[in-house]
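For reference, the structure I am asking about is given below.
Omission of a single protein chain aside, the complex is shown with its protein chains in their original locations.
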Amino acid sequence: MSGNTFGKAFQVTTFGESHGPAIGAIIDGCPAGLEIDLDFIQNEMARRRPGQSSIVTQRKESDVVELLSGVFEGVTTGTPIGILIKNKDARSKDYSHISEKFRPSHADFTFTEKYGIRDYRGGGRSSARETACRVAAGAIAKLFLAHSSITINAFVSQVGSIVLDKKIEKIDFSKIESNIVRCPDTETALMMENFIKKIKKEGDTVGGTITCVVQNCPTGLGEPVFDKLHAELAKAMISINACKGFEIGSGFEAATMRGSEHNDIFVKEREKIITKTNYSGGIQGGISNGMPIYFKAAFKPVATIIPEQKSVNTKGEAVTLAGKGRHDPCVVPRAVPIVEAMTALVIADHLLRKRKNRL
Amino acid sequence: MSGNTFGKAFQVTTFGESHGPAIGAIIDGCPAGLEIDLDFIQNEMARRRPGQSSIVTQRKESDVVELLSGVFEGVTTGTPIGILIKNKDARSKDYSHISEKFRPSHADFTFTEKYGIRDYRGGGRSSARETACRVAAGAIAKLFLAHSSITINAFVSQVGSIVLDKKIEKIDFSKIESNIVRCPDTETALMMENFIKKIKKEGDTVGGTITCVVQNCPTGLGEPVFDKLHAELAKAMISINACKGFEIGSGFEAATMRGSEHNDIFVKEREKIITKTNYSGGIQGGISNGMPIYFKAAFKPVATIIPEQKSVNTKGEAVTLAGKGRHDPCVVPRAVPIVEAMTALVIADHLLRKRKNRL
Amino acid sequence: MSGNTFGKAFQVTTFGESHGPAIGAIIDGCPAGLEIDLDFIQNEMARRRPGQSSIVTQRKESDVVELLSGVFEGVTTGTPIGILIKNKDARSKDYSHISEKFRPSHADFTFTEKYGIRDYRGGGRSSARETACRVAAGAIAKLFLAHSSITINAFVSQVGSIVLDKKIEKIDFSKIESNIVRCPDTETALMMENFIKKIKKEGDTVGGTITCVVQNCPTGLGEPVFDKLHAELAKAMISINACKGFEIGSGFEAATMRGSEHNDIFVKEREKIITKTNYSGGIQGGISNGMPIYFKAAFKPVATIIPEQKSVNTKGEAVTLAGKGRHDPCVVPRAVPIVEAMTALVIADHLLRKRKNRL
Partner (left out) sequence: MSGNTFGKAFQVTTFGESHGPAIGAIIDGCPAGLEIDLDFIQNEMARRRPGQSSIVTQRKESDVVELLSGVFEGVTTGTPIGILIKNKDARSKDYSHISEKFRPSHADFTFTEKYGIRDYRGGGRSSARETACRVAAGAIAKLFLAHSSITINAFVSQVGSIVLDKKIEKIDFSKIESNIVRCPDTETALMMENFIKKIKKEGDTVGGTITCVVQNCPTGLGEPVFDKLHAELAKAMISINACKGFEIGSGFEAATMRGSEHNDIFVKEREKIITKTNYSGGIQGGISNGMPIYFKAAFKPVATIIPEQKSVNTKGEAVTLAGKGRHDPCVVPRAVPIVEAMTALVIADHLLRKRKNRL
C-alpha cells in the first residue's frame, strides 16, 4: 500500500534519504542465470552522478554500488538482489536553516502535512538522491534486456526554449554521451550548454525535456486494461523528481490530427508486419507492436534557486529563504540515465509478465 | 500480475468484452457505511453512454448498472461490490469482415501477437466499452469522496485545433453539461460541435484534449517515491483508450520556464497555508498540497474511419478495409466522465492509503 | 489491501453474499488458448452443491455457472474471465430473527465490530456460499493444470473420532465419489455416514478432516522466502470457512521425530531424482520437489445447531437463539471440492509464477 515498490514481476523496492548513512534497493524477481557486469552498472551510476561536469550539482558522491546478495560467482541466483550505495558527501549543515521553513515548490510542506515529521536534511526522502537506486536497479534490468537485444536510449531534446529539431529516425544515439548536456546534436548541445551556464551564473534554473527510444522491443508487452505499456511508462516517468508531463508517440500533437492522417498502416516487410508510420509510438491497445517505442517527458526547473524567496515557516509565519545547498541549474542532463533506468524497469517487468499470456 | 485491477486500497477489477453478454467490475475496499445513490450512478453512466447525442456513436446501450453485492439496505457493507452491466445492442456481424484483418491503429494486431487468439467482435476487450465499468466504479468513488467534499470536474479543452483559451480559475464548471461537446465555454463549444459534425460527415475522426480539476483535495495524498499522486493520475489517464499524453500543472510548458518564475510561493491566508501561484498543479513531491489539482490529457483521433484503408491480414497479406461498425467521430465528449471516473478512483484510493501515514 | 483477491499470477477476486441476487468472480491471468469444458465446471459445482445428499444442507441451488467474458468460441482469450452464479433459493426470512443477535461462533459479532453494519441474511458475506465461486474458479484452474498432467484429489479422512487409517499410497482416489461422505474407503465411509446422520438427528454438528494429494506436480513451484508453496497452501486452506488447522507432510507428527528418521533420502530411479520417504510432503525449502504433495486440513463442527443457545444481542443484552436456517451437520463432505479448488488455485498460480525464475 505504500509507494516504494515498482513493478510486479521485476520488482524494485528502494529506501534511503539524501543525508542518511546509505540508500539502497532490493530487486525481487530478476531471473536466475544473468551475468552481472559490475563495470556496466558503475558506468551507469557515473552518468547520473553529481559532480560529473560543470553544469551539474557539485556534491561529490562516488556512488559505489555494493551488491549484497542474489549474485553468486558473478551470476544472479533468482533470489533478491540487495543493493547498497553509501552517502559520502552529505552536508547536512547546509540545511539547518530550512528545518523550520517550507522551500517553495519543494516537498517540505507536503511531507510535513502527510507525516507530521520531516527529515529536512537535503530534502530527506524527497531528494532526487533516491534516483541513484533506480539507476542501479535499472542497470541490472538493462543487462536482462540485453539478452533479448532490447536497447534503450534517452537524450535531452529541449532545454528552456532550445529544442532539438530532429526526427527520431535521424538521431545518432552514439552521440548522446559526446557532450555534457546529453543532446545527440553537437550544435544544439552547445547552445543548451551555454544557456545552462548562463542560467547558473544568474543563480536561476531552467526546465527541459527528455526523449526516450526503446528499440527491438518484441510484440506483446503490456497488460490491458490498466497496466497498458504506455500507462506504466507514464507512471514511471512522472514518478521521477521534477517530471511534469509525458507523451507517447504523437502525444499532444495527436489532439490536432485526423484519423485519416494519424492511422499507422500495416505492411509486411522482410517477413515481419510493421507499420509505415509510427504515430502510435510502438504501442497499440496498450501492447507493444514491435515498432520503436518513443516518448517524451517534461521536467520543470529545479526549485532551489540562489535569489532570496519569500515563504512561510512551520508556524505559517512569513519568512525569507536564501538558496543554499548544492543543486543542478538544469535537471535534464543527469535525468537522462534515470529516464532510461525507469524505462528498463518497465520493459523488464513486462517482458517477464508476458510469459504467462499463453498456454 | 495481469493488468485488470486498479488501485491498492480502493481496488477495482473489471471484466468484459464489447460483444459478450455483459461487462462488469468488482470494487474491493470501499468503506462500509456509504449510502449508495443509484440515480447518481445511472446519471454518470448516461454521460458516457453511446447514442447520447448526434456527435457520438449510435450504438444503443441503456447501460443499466446492477449492484449484485456489497450494498445492504442502500448502504455499503465493506464487502466487495459486484457490478454488472449487460450488453444489449452488440452487432457482432458488423465485425465479421475484420476477423482476419488487422485494422490500422487498433489493437487487433497486438492482441493477436500477445495472446495468439482474439475476440474480434467490436474490438473485444480492447473496446472502449470496458470504460463503462470504470464510470460505474468511479461514480461510487465520487460518492465516497463527496463525504470529504472533494469534487472532480473534467471538460473538453481542445478539439482538433480549436482550443479553449481560458484559465482554470475562470472556468464555470456548471456549464460543462450545457452542451453536447462538454466544453464549458458556449462559443468554443459551438465551434467544436460544428467541427466534429463536419469531420463526421467526411467519415473522418479528430483528436482533442480534456482538462480535469480536483477541488478541496486535502493535503497529504500520494505515496512517494513511486506512487506519487500525479504518477498515479498519469497512469490512470494513459490507461484510457486513445489517450496519448498527460501533463500536470505547468506540464510541458515547464520545460521552458525558469525556477524563479515557476516556484509557487507559500503564503498564509485565512488560517491556511496556500501558494500564490499553482504551477505545481496541487501536487509537490508527489503529495497533494491542498491547492486545486489540475491536469490535461491528450486523445488521438479514433482509429475507425469510413474511407477505405490498406492493411494486412493475419497471414500478412495485403488487404483493404472499409470502416464499418458504429464509432465516435471524436472521443473527447464521451471521455469526460471517464477521465473524471479514473481521477475519482485515484483520489479515493489515496484518501484511504493516507490513513496509514501516522501513528 | 482488502482481502477478496487470491493469487498473484492466476488471480481470482470474488464477490457476493448468501442472499444477494448473485455471487461471482473474476479470474485475471488465466493463459490464452485453454479449452473450457463447461460440463466439467458444472460437475465440480455439483460436488459442492447444497442438497446433493441426505447429509448436507437442503438449500436448493442449481449453481449454474455463467461465463460472461474471457472465453471466445470455447477457448480462453487471456482476458479476464467473468463468472456469475445466481442465488435462487435464498430464504432470507429464516434469518430475520437473528438480525439483532450474535450467533455463537459465527461471524455476526466480528463483522459488526469491523464494519459497523452487517448483512445478516444467511450470514451475508461470511457464508460458505461464497466458496461456490472458488469451486468455479478452481475448476478452470484444474483445466489449466490438466495440460501439465497435474491432478488433485482430496477426500474425507476423519469425521469426529472416525479416522481413515490408510497410508496415502494405498488410497484409491477413484472411490472418493463412490459415497456421499467422500471417503475413499467403503467401510469407513459407511461408519462416517451413519455417525453424521445420528448427529443430524440430534440437531448437532461434528467436525472432521480432509486430506489432499497433488500428483505429477513438477519441481520448482513455490516462491521463498514468504510465498513458499506450503505457506500458500496453508493460507488457502485456513481461508476456507470452518478450517482450523493445516499440516503438510509429516505435520504435527514431525514434532516428535528425529532428524535421522525424518530425513527423506534422495535416490535416482528411472532417470529421475526422487526421495525414498516423503515426510517432506513433496515440498522442501518451500519449493516442490516432484514427489506427491499431501496435506491435511481440520474443520470445526458447523456453528449452527438446533438446540437453543444463549448469546447476546447487538446491545449486549442476554438473549436465546434457536437454530433455524438450513445447514450442514458436517462440513467435510461438501468441503472436499473446495479444498481441491483452493489447491488448484495455488498450484496454477505458482506454475505461472515459476515461468519467471530463469533467464
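Observations on the model:
Which chain is which? They are A, B and C, in the order written, and residues in each are numbered from 1.
Keep this in mind: a residue touches a chain if its C-beta (ideal position, glycine included) is under 8 Å from a C-beta of that chain, and two chains touch if they have at least 3 such contacts.
Given the structure is predicted, the values throughout are model-derived calculations rather than measurements.
Residue C:S250 is the one among C:S69, C:N87, C:N179 or C:S250 that touches the chain not shown. Across C:K8, C:R121, C:K142 or C:R334, the residue that sits in touch with the chain not pictured is C:K8.
Although one chain is not displayed, its contacts with chain B can still be listed: residues 1, 8-9, 29, 31-34, 78-79, 144, 147, 224, 352, 355-359.
Within the entire complex, the positions of chain C that touch the omitted partner chain are 1-6, 8-9, 14, 102, 104-107, 109-111, 113-116, 125-126, 130, 158-161, 199, 204-209, 219-220, 222-228, 230-239, 244-252, 254-260, 262-268, 271, 273, 275, 279-281, 283-290, 298-305, 307, 309-312, 316-318, 353-354, 356-358.
Residues of chain A in touch with the missing chain: 1-5, 8-9, 11, 13-17, 20-24, 26, 28-29, 32-33, 66, 68-70, 72, 75-82, 84, 114-119, 124-125, 352-353.
Simple rule for what comes next: only the chains that are shown with their structure count from here on.
Taking shared numbers over all numbers used, the chain A to chain B interface scores over half, which places it in the same class. For the pair chain A and chain C, the distance between mean C-alpha positions equals 46 Å. The geometric centre of chain A is 26 Å away from that of chain B, both derived from CA atoms.
Counting partner chains per residue, chain C has residues 1, 8-9, 29, 32-33, 78-79, 352 touching two or more of them.
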